[in-house]
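Then we have subunit A:
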Amino acid sequence: MNLTAHSASMAETIAFAILSAGVLAGGLLTITRRNPVSAVMSLVLTFAALAGLFATLSAHFLAVLQILVYAGAIMVLFVFVVMMVNREESTPIARQGLCTRAVGVLAAGYVFYRVAWLVGHERGMPLLAASATPPVKDFGTVSSVGALLFSDFLFPFEAISLLLLVAVIGGVMLTRHVREDRPSRVS
Partner candidate 1 sequence: MTDLTLIVLVPLIGAIWVMVAPWGERTSRPIGIIAALVSLGQSLFILHDFDKSIGAFQMEVDRPWVPSLGIHFHLGVDGISLWLVLLTTLMVFLTLLSPQAMGLHKTRSRGFTAAMLVLEAGMLGTFLAIDLFAFYVFWELMLIPMYFIIGIWGGERRLYAAIKFVIFTLVGSLLMLAAILYLYAQVHAVTGQWTFDYATWATITLPRGPELLCFLAFTLAFMIKVPLVPLHTWLPDAHVEAPTGGSVILASVLLKFGAYGFLRFALPFFPLAAQQTAPIIAWLAVAGIIFGALMAWVQDDVKKLVAYSSISHLGFVVLGILVLSQKGIQGGIFQMLAHGISTGGLFLAVGILYDRRHTRRLSDFGGLWKQMPVFGGCFLVLVLASAGLPGLCGFIGEFLVLSGTFTAGKDWQASGLAAPMFGHPALLAGLAALAVILAAVYLLTMYQRVMFGPLDKPENRDPQVRDLGLRERLVFGVLVLAALVMGMAPQPILERTAASVQELTANYRDRLAEARANPIGPARRVIPGQRPAQAQAGRRF
Partner candidate 2 sequence: MPSELRIIPLLPLLGAAYLILFGRRHSRKAVHRIACLAVGAAFLVSVDVFFFWFPMLVQSDGLTDLVGTWFASGDLQVDLALRMDGLSGLMCLVVSFVGTLIHVYSTGYMAHDKDYVRFFAYLNLFCGAMLLLVLGDSLPVMFIGWEGVGLCSYLLIGFWYGEAANASAGKKAFITNRVGDLGFLIGMFLLFRAAGTLDIPVLVDTARAGSPTLTATLWWGQPVAFWAALFLFMGAVGKSAQIPLYVWLPDAMAGPTPVSALIHAATMVTAGVYMVARLGALYLLAPAALAIVAGVGALTAVFAAVVALGQNDFKKVLAYSTISQLGFMFVGVGTGNFAGGVFHLFTHAFFKAGLFLCAGSVMHAMAGSGDISRMGGLAHKLPWTTWVFRVCGLAICGVPIFSGFFSKDAIVARAFATAVFGPRLHWIGPTVGAGLLAAALGTAFYMSRLYYLVFTGECRADLHTREHLHESPVAMLGPMLVLGLGALLAGVVGLPSAVSRSHGDLVGHWLTDSVGPALEVSSGLQWRVMAISTVIALAGIGLAWQFFGGGVREPARRFVTAWPHLTAAVRGKFFVDEIYNWLVVRPLRGLSRVFFLVVDRILIDQLLVGGWTVLVDTAGRLLRLVQVGDVQRYLAIFAIGLAALVYVMARPAAPSEVKIRIEGHSAVVELGDGAADKLDYGFDFDGDGLDDRSGAAASANWVYPQPGHYQLRVRITDPRWNTSRTIERTIDIQ
């Protein structure tokens, strides 16, 4: 393992700052929008910024996938469903069990605070301090990740493809239209 630390260039820092701000802002917007369409749009922003972050991590293949799969396919799916189901809510936050859930959020915040503190405190350790692209040939490119996928991870790869197939079939089955002349399964 060769962990190399070098001081970040100014441009790099600025790019990181903008992208991460985009990610966090997009995320916050996503969860705060009352209108689901705006939420989806914020999510697109998040994923786009995230793809940029991936690129700064030399994960080129994944960055492209992020755009293609998330910002492309999944978001389109969301938009479609939003179109079908769209109901603007008067109260975006559910009232039922609000207390429990608020405490849950606080607890999650506590965990976040603790872990973040730990990461900040230990930032000097080699794993967390590493900042350069590793000297691996073709790191993060389609060819090298693909080579790994089709050699060591062939079986999981096939398994995940099966999972996708199941998801597709499941999706079709679940949304299949129930004919009116049949007795409804709804109670």
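The working rule: contacts are C-beta pairs under 8 Å (C-beta built on N, C-alpha and C of every residue); 3 or more make two chains touch, one makes a residue touch a chain; residues count from 1.
The set was built so that all candidates are chains of the complex that A comes from, given by their letters.
Quick caveat, the model's predicted, so the values are computed rather than measured.
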Identity of the candidate that touches subunit A (this complex; choices 1 or 2): 2
Interfacial residue positions of subunit A with respect to candidate 2 in the complex: 94, 96-97, 100-101, 103-105, 107-108, 110-111, 114-115, 117-118, 121-122
